[in-house]
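Right, one structure below, let's go through it.
A single protein chain has been omitted; all remaining protein chains appear in their positions.
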Amino acid sequence: MSPAGGTPPDWLLPPDPGTRRVARKLLAGIEGLPIVSPHGHVPVGLLADDAAFGTPVDLFLRPDHYAFRMLYSQGIPLEAAGLRPRDRAAVPGEPPDPDADRAAWRTFAANQHLFRGTPTGAWLRRTMELVFGIRTTLDASTADAVYDALAERIADPAYRPRRILERFGIEVICTTDEATDTLDEHRLLHLDGLGGRVRPTFRPDAVMEIAAPGWRAALETLAARAGIGIGSVAELLEALRIRRAAFRALGAVATDHAAATPWTEVLAAPEAEAIFRRALRGAASEDDARRFRGHLLVEMAGMSVEDGLVMQLHPGSFRNHNPTIFDRFGPDKGADIPVAVDFTHGLRALLDRHGNDPRLRLILFTLDETTYARELAPLAGHYPALRLGPPWWFHDSPRGIERYLDRVTETAGIANLAGFNDDSRSLVAIPARHEVWRRSVAGWLAGLVVRHVVRDEEAHEMARDLAVDLARSAYGLPEGSVPGAA
Amino acid sequence: MSPAGGTPPDWLLPPDPGTRRVARKLLAGIEGLPIVSPHGHVPVGLLADDAAFGTPVDLFLRPDHYAFRMLYSQGIPLEAAGLRPRDRAAVPGEPPDPDADRAAWRTFAANQHLFRGTPTGAWLRRTMELVFGIRTTLDASTADAVYDALAERIADPAYRPRRILERFGIEVICTTDEATDTLDEHRLLHLDGLGGRVRPTFRPDAVMEIAAPGWRAALETLAARAGIGIGSVAELLEALRIRRAAFRALGAVATDHAAATPWTEVLAAPEAEAIFRRALRGAASEDDARRFRGHLLVEMAGMSVEDGLVMQLHPGSFRNHNPTIFDRFGPDKGADIPVAVDFTHGLRALLDRHGNDPRLRLILFTLDETTYARELAPLAGHYPALRLGPPWWFHDSPRGIERYLDRVTETAGIANLAGFNDDSRSLVAIPARHEVWRRSVAGWLAGLVVRHVVRDEEAHEMARDLAVDLARSAYGLPEGSVPGAA
Partner (left out) sequence: MSPAGGTPPDWLLPPDPGTRRVARKLLAGIEGLPIVSPHGHVPVGLLADDAAFGTPVDLFLRPDHYAFRMLYSQGIPLEAAGLRPRDRAAVPGEPPDPDADRAAWRTFAANQHLFRGTPTGAWLRRTMELVFGIRTTLDASTADAVYDALAERIADPAYRPRRILERFGIEVICTTDEATDTLDEHRLLHLDGLGGRVRPTFRPDAVMEIAAPGWRAALETLAARAGIGIGSVAELLEALRIRRAAFRALGAVATDHAAATPWTEVLAAPEAEAIFRRALRGAASEDDARRFRGHLLVEMAGMSVEDGLVMQLHPGSFRNHNPTIFDRFGPDKGADIPVAVDFTHGLRALLDRHGNDPRLRLILFTLDETTYARELAPLAGHYPALRLGPPWWFHDSPRGIERYLDRVTETAGIANLAGFNDDSRSLVAIPARHEVWRRSVAGWLAGLVVRHVVRDEEAHEMARDLAVDLARSAYGLPEGSVPGAA
């Protein structure tokens, strides 16, 4: 996205000169603020080990479903993008074959034109420049030079993960962790004094999806971790409570829930129990799964009322839409496809029970942009418990951010938003992702100023809110709350 | 929305200098036109009594669900916003406790930042300036001064409701009235010579919702008002016809229908009768209710063909989504949440029967913006009976207006639109709401002019159409049709 020679100062700002002037000033007021990253998927082991990042392909292609899905869509096999099929999976710790790795990079480089106008392209170019000081335009002719330059930087201890946290002012970063996680790595980070800065997030999807193949195994692990037997719904809930406490003890501020749909309902105890028993027998139907998940979501909201963990819900992705790819390569291979969702009916049961309780903080994310103005803004503009998460996944792009702000703020204001989170799997991409958000916010707010919708000083406050302060307040991470952060 | 020191002349106009110049000229051509307000919810008693408006809280907060829902969403109890629970309802005529009233105002003032960038904030500031001459920015520090200034103006007979009609050139205003209304207040307005200027609108929802708790009572009141017994569908229809005639006699030009969905169908007479009998026994199902409503909507369209009343339909709101709030405070407390709707299948039966009849005028409103381009514009661009109502409720904001015009005009043109209506519950907010529309229209049309999509003189005509003339023609309120109006 950035021209060769480096990112111009007006990158992503609106073209009208008067609006651009205002946007520049707004941006100047927020570009240096610390980064608060309350939701993302950086592997905690990366920060616990603080080892070097691996190869450029490990950093920019192999783990990035945005990147390799685009190559795949143009007929390039995933293997050629550096991925290994399940049956030829890497031995842990084994480095990739250097020739294959460099070949994957060359393929990536030679296909950079595919990313024109995409946020994936923008994040890549900006991260290479910002984090690694590489301004060379990546293409077939520069592939090797860029690979070598990146490899050299990666080998330098100055580019280790924890140094990235410091250099870019990442004040706090929340990882995402299975409910069954040992949390050993988070414990290690605590011992290293990074406990408040790197925090776990409680994600119990695997133990809530009673019709999924791995559910029984996940349940058994949960029982083992919680140290109780799980033979009933009450015991399942108790085990979840025990694990939530363990996560909170290590600094967790939130839970995180994916769901095929936003459906919630309150099952009568005997009905919940009957479904659970069918699930234990391996006989739960898809409808059982939907209803039981809906029931557990209401229970999880109730636990959040009790223990204060912010609840995050992001429904509406058809996971692993492509069975061929799933069978060969596993999940998260770029084949999760959004579907239309109905928050208005779906969340009724949960909100009826807990939506008026100011102790609950429920943050909603959507992949169905039609719900921004139709459902989410009206819901968040009414229920005290609700906040709206930022545009997510396919939508945290410059245009996606603009659509989001246009559609939610007129009804919900900005105080009902949860600010930004980068949702990144890549630690090094975090600064670029926040920069895209901050630049887009500055440009959008400048549009309000020049149309005299808000005053200049109001826009400056709104910019700070959207850049950091709303994320802090939504997740309970106020300034000064993170020991060791600047 | 307006900066301190008053609204700048370019409020809401596009920032590009060339476009803004065109927009200013277009605005100049329409800003002084009379206001035609064919759909809204100003209480008719206000105009019948022509008494002072009450307190500033009575005027700007207590009846405004946009305002108090935002406070509530941020954890402020509705009581603190001046609302009284049902079980402590005000005795009619009893003034509010002055201390509590002022405290509510202070809460409102101290939370004005919540309304940044919202139309609610814009309407408030602009109304205070335009109607009451108050340019002070409302915040915690100015709360009392603004309260006192407003209270002084309100006490001044120059600020009585009927004077507001005159001062702001409100040529005609249609109220919304239950099908069972006595119409006594409209009769009084007729005696005072305001008959053509203030008109009732026939809203029969309560007698059409056979599964709603109050239906039997509403039906009995309808029977009493119509002076016939209602023991069959035919008698129900006859009673509705009688009441429509009573409304027309007092100047009504339209009916108004809310509906959970836009479903319509034609039931065979015995089936309709069977459902009606189940309803009388209190045994109607939700599905019965949906089908019977759909049947009655077709019948109402047929009556419109006969008597010429314009039919307005606005489906897709899940009413009273929050039972806790409903139980404590009643309906219309900011908890009506939109849902996705399907006009294409839903309206088929009605349009099949009456859609080709030029004697029918059916005006459609939506809360589901996805239907603008997908369904509503294609339908209105074909069926002679259809017109599209303006963006409504959560969508009559600057951005909402832009989205509406962008999405409907390329397919339906502007001749298939019904112009603007303010849908306001607040008489004093009407001028500001029309101003937001007119400014947004001027800015949008200027965008067409500078891209050479329409010529300058065409844009001027389109601006007049959108400001007033389409509303006049859609509702049959041509210039000069209102006795006593300027």
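In this document, chain identifiers A and B correspond to the written order of the chains, with residue numbering beginning at 1 in each.
To be clear about the criterion, a contact is a pair of C-beta atoms (placed from the backbone, for glycine too) under 8 Å apart; a residue touches a chain by one contact, two chains touch by 3 or more.
Computed from a prediction, not measured in an experiment: that's the story for all the values here.
Student: Write down which of A:G294, A:G355 or A:G400 is the residue touching the left-out chain.
Tutor: A:G400
Student: If the hidden chain were put back, which of B:A81, B:L194, B:A412 or B:A442 would touch it?
Tutor: Reading the full complex, the residue touching the unseen chain is B:A412.
Student: Taking the entire complex into account, which one of A:V57, A:M70 or A:L124 touches the absent chain?
Tutor: The missing chain is touched by A:M70.
Student: Since one chain isn't shown, list which residues of chain A touch it in the complete complex.
Tutor: Listed in rising order, the touching residues are 1-4, 7-8, 10-17, 69-70, 72-75, 113-119, 122, 318, 321-325, 334-340, 367-370, 394-395, 397-400.
Student: With the missing chain put back, which residues of chain B would touch it? List them for me.
Tutor: 16, 18-19, 340, 342, 344-345, 348, 351-352, 355-356, 358, 370, 373-375, 377-384, 386, 406-407, 409-416, 447-448, 450-455, 458, 461-462
Going forward, only the chains that are shown with their structure count from here on.
Student: Could you grab the centroid distance between chain A and chain B? Build each centroid from C-alpha atoms only and quote it in angstrom.
Tutor: 40
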